[in-house]
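First the structure, which I've put down as structure tokens, then a few questions once you've had a look.
Left out: one protein chain. Kept in place: all the others.
Letters A, B, C and D mark the chains as written, and numbering starts fresh at 1 in each.
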Amino acid sequence: MPETMLLVPGRSSKQGTSLNKGKFEDEYQEITSLVEMNEEDMVRLGFNNGDKLRLKNPVGETIVTCKSKKATDLPHGMIFIAYGPGSSRLMESDTAGSGMPLSKHLPVQVEKIG
Amino acid sequence: MPLLLKQIAPPEVPLEADNITPDRITGQTPAGVEKLTVMHGNETRRIGDFFRVTGQYDGVINLQGDHLGRVKFIGARMSRGVIRVDGDVGEHLGAGMSGGAILISGNAADWVGPEMSGGRIEIRGNAGHMTGSAYRGADMGMTGGEIIIHGNARNEVGNAMRNGLIAIAGNSGDFTGVNMLAGSIFVSGELGIRTGAGMKRGSVISLKDAELLPTFDYSCTYQPGYLTLYFRYLTGLGLEIDDERVRGPYKRYCGDSVEMNRGEILLYSG
Amino acid sequence: MSGENVKIVENATCTFCGCVCDDMVLTVDLDQKRITKAKNACILGRAWYAEHYIEEDAPAAMIDGKPASIDEAVEEAAKTLVDAKFPITYGLSDTTCEAQKQAVAIADIIKGSIDTTTSVCHGPSGIAFQGVGESTMTLGEVKNRADLVIYWGGNPAESHPRHFGRYAVTAKGMFTPRGKKDRTVVVVDVRKTPSVPAANQFIQVKPGKDFELLWALRALVKNRKISPNIEEITGVSLETIQALVDKMKNCRYGALFFGMGLTMTRGRHFNSGALIALATDLNEYTHFVAKPVRGHGNVTGADNVMSWQTGYPFGVNFSRGFPRFNPGEFTTVDLLAKKDVDAALIIASDPASNFPQAAIDHLAGIPVVSLDTKATMTSKLAHVAFRTATYGINTAGTVYRMDDVPITLRKAFDSPFPTDEEILTAIKKRVRALKFPKNQAGDKVPPGRASQKEHWKH
Amino acid sequence: MTECLQLAGGKVYDPANNIDGDIKDIYIEQGRIVETPSATPRKINVSGMAVMPGGVDIHCHIAGPKVNLARKLQPEDHRLDPHPGTEQTRSGVGGSVPSTFATGYRYATLGYTTAMEAAVSPIGARHAIEEFHDTPVIDKGFYVLLGNNIFLQQLLREGRKEEFRHAVAWWINATKAYTTKLVNPGGDEPWKGKKNSRVGNIDEKSDVIEVSPRQVIDAFIGAVNELGLPHPPHIHCNNLGHSGNFDTTLETMKTAGDRRVHLAHIQFHSYGGEPGKNPKSASRQIAEYVNSHPNITCDVGQVMFGKSTIMTADSALAYTLRGFKKAKWVNADTECESGCGILPFSYQEHIYVHALQWAIGLELFLLSEDPWRIVLSTDHPNGGSFMNYPKLIRLLMDREFRKEEIKRVNQKAVKRTLLNELDREYTLNEIAIITRAGPARALGLKNKGHMGPGADADITIYDEMEDKEAMFNAPRYVVKSGNLIIENHEFRRDYTGKFLHTEPGYDASIVDQVKPFFENYYSIEFDNYAVDDSYLHDHEVIASSP
Partner (left out) sequence: MKLKSTEIVDTFAEAFKMWGARVIITAANRQWARAAAQAMTGFATSVIGCKCEAGIESILSPGQTPDGRPGASVLLFAMDKASVGKRLLERIGQCVMTCPTTACFNGLDGDNAVQVGSQLRYFGDGFQGSKKLAGRRYWRIPVMDGEFVVEESFHVQASVGGGNIIMLGTDEKKTLAAATAATRAMAEIKEVILPFPNGVVRSGSKVGSRYKTLPASTNTAYCPTLKAVTDSSLPPDVNCALEIVVDGLTETAVRDAMTAGIHAAAKPGIRQITAGNYGGNLGQYKINLHELLAD
């Protein structure tokens, strides 16, 4: 059973600096497909650093790499990713009369692949 | 015999058809109606480029077609007569209307009846966001009239509503009745979150239980006398409301305490 | 030889983020066309400058992926836009106000829509502003006066690294001579971000409950009741909330900064609106201000130019011959995802990589004209793609800081590529000629303040 | 592309040259009025029409940071008043705060060709100039807000008058302003620094800056007159809008002695009554003082019923007004310099205070003996949009119309004024003075407000009509700098208009004093502060005469 977790895309310094180097460079691709997860959640779900995970919701799916974060820094059930093509795949286009698609706090199903 | 507008060509880009109202077509022959303008994106075109017009206006305009979902502003600012649409409709249906009736057999897009002051809109299917609401920046939305949605409606139903009645047989989205000044909103299905945020006066009545903001305070469980009047009226309009819900009781929550605190949310608690 | 031909540019302005720091000291290697040092720059600014290089051999213009002359490309772009029934112009935050003005003029002439990246950034805060107003300030007021600074739903340590030091946390000012020691800093967020260590207090709110927490604060500021189960709802105890209220009411000059943790989550404009309203409410007791921590370099300039030219900050449509505004209808994600538009002019932005998939799919199916300093996903799918000079490094011009303060850019060195302003001015002239063939004497308004006039024929 | 024109056979109203309705031809060449043209002019027959210099608005809010905030704030106001573009002109929106293009075109459609933005913070100067560039047809300039400038107040506290004058001149040069503006002088510090409190009387010293409003006023009047700026300090007195404020206004005027000073929107400063209670009219006291002091010019700031936008550097006032309806409100503090408050507003006939304000404005017009020193304004958009000017002109020219209008308003308010006793009707010549010749003279614009040889060819031609509102609403021709902009009521071309500013002299060493203050207390770099010449499009420096 895939676990449902809350995906929070956001900015990070590394995403910002790699953006300057170019979106077609490996570094940007790598940073925007890295997902941070509470270390206790990882233990519970049997994930290890570097594992490939599939994030999926009714809009789409994307493949990311898993990285642990201290339990004090990231709440249980929440995962963080830098903005980028990966997070776009999971965003709904409805903006509720605001122009803004919901881009944070996206419930996604998480499962290990391979 | 109603005036029939049958869609003959799908618009390539959205069509703005605020001339399709009884007020504009009264006294026109079908050929005259075909000559009225519509905006096709930035092009000024004619109704006849997109619709074949037949029949004679007898108080009713009937629109038929498979691509009416791309037609905006149907019935905008109308004051009388009836528009019946067999199909879906685009944004701004009945925007600012003051009288008459609009009946939609399918779904409506966002902004159904924004800032309307009278008349009735009835949607058999679903409606989009901002039903009966204010446009951005304005402090007053719907000021009168009725909107009946047989399906679901989405966010910001009745935003800054000042008067009138909105009834939703299905679910409504987030911020139902946000910044409401007065008026009544009935929701038979599920309410989204943050119902009545910032409401000054007015009523949101839910036929189901719901989670409310921390600034709404529970008052009592009772049977508000006026509800029966509304339930009878709504039943008359074809909405189904079961007897238990007509009888109540309802939990009354007062709010929004960050504002005047004179609004109410009534949740069925049978 | 590298190192021989070096120029120092003082008081240069970094346009990477909305801080728009104008105290850069740039060391420019004119031979290599590189900035070798950017004194005062933060980690993002250093990367912005260090990674800036000119791809000399890249074509300045391409049509359908093949190199073309600029004149040909301008002509093709103009035709594409004039032929469209519902063209959208989008982007504009990473370019100068002078270029933005030309872009609005084009949209006006071709009767299209125009929208900026604001709509997917602090657009909801703009909507909130239109609903409730805002008590706000220039950043120097925070530096000089603020004894209480609250960051809500933002992570400036990573997105705006100099915000703390230059403006709001450690900055020393007139009534805050000891900087951080003279103020209390609170961070409210759903996770412990790298910004938290800078704060005196961290309040962790449950995800998606910012509105509820802000609403509770508003009620308590007004001495009204809130539900006793507030901790269960928001994850923050009543004592903590009440203590924050007391702190806010009793400060001398309070400032609330907020980020996209509010605008991008469920509630959107109401989240921003709740925060702005809280600041407004607090003025009953003391002086209080709020401000969105805005993103890209000149996104605030785009808001300003759009507002003075059209009356509206973003999401504007000219199809009826005058500006109309309606977010959700004339904003870009919606126009693309609903397949409403039939051509696009994308300036200094990359919607093809960061929009929802449904929007990207439509973008890929319509003719696109793009202007960017680098190859992007958008330029790759464009029908006509221009490569332009980077603002603030290769161009002069004006940008607005997040607090609406306009700042002049200083060019560090020349780019072989034309500026956005030049390309857009050229397109504007051609669309006007195509649209109004009989009225060629019409353009009596001189083109925008010429920030750069040389070399665009190479 | 200016034309050589002959405006033939019109009735000319050129009060500055003592021409009052004489039939006279006007010749235009190279953007100026000439005695006889060197080429054969294009002749336009304007017989039966009234020919006047282009209107000059001495006090309005049309560009800059606060105006743009007010624009952004009100999509609902714009939505109802679109301004379509044409092949010649850009589109825009109207409402009480129109977009820049609409602002320029709409001024032109009333026959106004010059307008001065009355309050721009120094740090926002660049912004105002950028907007001016997009404000077509009219010539324009702005007054820079210095009355709450902390650095300048520090110089005053230390008694450094000489340096104060140099610093004022530096600031005018750095911002490319026209003159100085004082708004609620000394009032910012209580607002920002003391939990939103306000100044009581003008001799009260701020406990932070240790300077009183009177000292600030006195110093600016002194410095600006010594610098010889074409227009004296433009003062928005303390206590705007508060009952009993006429006293503050009189004290402010007395502070000037016999030195030149301009008082802005005096209507808002002519209230009697007890503070905190309903106001009464004190227009007689104010008008009497102005009448007997030729050093004073003022504009009225007439209130017109309907939608307005309160938009002022007097933030405390805006907050007070916000208290009535608790609707949307903007406050924007500007570091070390200023701030502003904005709120959408509506004046209503039946409300006592609004009707009183309306009546006081009319009283001031009708009680003023020297039309050269009282200027028509609505403090756009504070008292109402400039689009109300034609109606205001009719109120002044048409006694019967005025009487009908008086009947429509709150009678309790009318009874507390002299309005029913004032039978005066302005003549066309007097209207030409209060809307053109007078403001041009008050501004020291020697080439404007008249039609003598050498004057700027800014000319408006109206069909003479009984209904003066209709007449002033639709000039048949508008010529701007020699360009025929409006012909037979239609826009024939676009035109940018000039930017007007001054360059008073100063001792450059003052920069060494200003710079350290900057480095400590501003958030941008000193070297990026001054507006450089690249921002100047077509511009004109109006000479100072120290």
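Quick notes
Going forward, a contact is a pair of C-beta atoms (placed from the backbone, for glycine too) under 8 Å apart; a residue touches a chain by one contact, two chains touch by 3 or more.
What you see is a predicted model; the values in this text were computed from it and never measured.
Within the entire complex, contacts from the absent chain reach the displayed chains B.
Between the chain not shown and the residues B:Y135, B:F216 or B:Y230, the one that touches is B:Y230.
Set against the missing chain, the residues B:L4, B:L165 or B:A197 yield one that touches it, B:L165. Contact residues of chain B toward the unshown chain are 144, 163-165, 182, 184, 201, 203, 220, 222-226, 228-230, 232-233, 246, 262, 264.
Keep this in mind: only the chains that are shown with their structure count from here on.
Rounded to whole angstrom units, the spacing between the C-alpha centres of chain A and chain D is 55. Residue positions of chain A touching 2 or more other chains: 96-97.
Annotation for chain B: residues touching 2 or more other chains are 110-111, 129-130, 135-137, 174. For chain C in complex with chain D, the touching residues are 10-11, 13, 22-23, 97, 101, 105, 108, 126, 129-141, 143-145, 166-167, 173-175, 252-253, 280, 283, 285-287, 289, 303-304, 307-313, 318, 320-325, 396, 398, 400-401, 404-408, 436, 438-439, 441-446, 448-451. Of all residues in chain C, those touching chain B in their complex are 84-86, 110-112, 127, 130-131, 211-212, 215-216, 218-219, 222, 224-227, 229-230, 233-234, 266-267, 270, 277, 281, 318-320, 325-329, 340-342. Per the touch definition, chain D reaches chain C in the complex via residues 1, 63, 65, 67-69, 71-76, 78-79, 82-85, 87-88, 90-93, 95, 97-102, 123-124, 126-127, 130-131, 133-134, 136, 150, 191-193, 195-196, 319, 328-336, 339, 342-343, 483, 493-496, 520-525, 527-528, 532, 534-535, 537-538.
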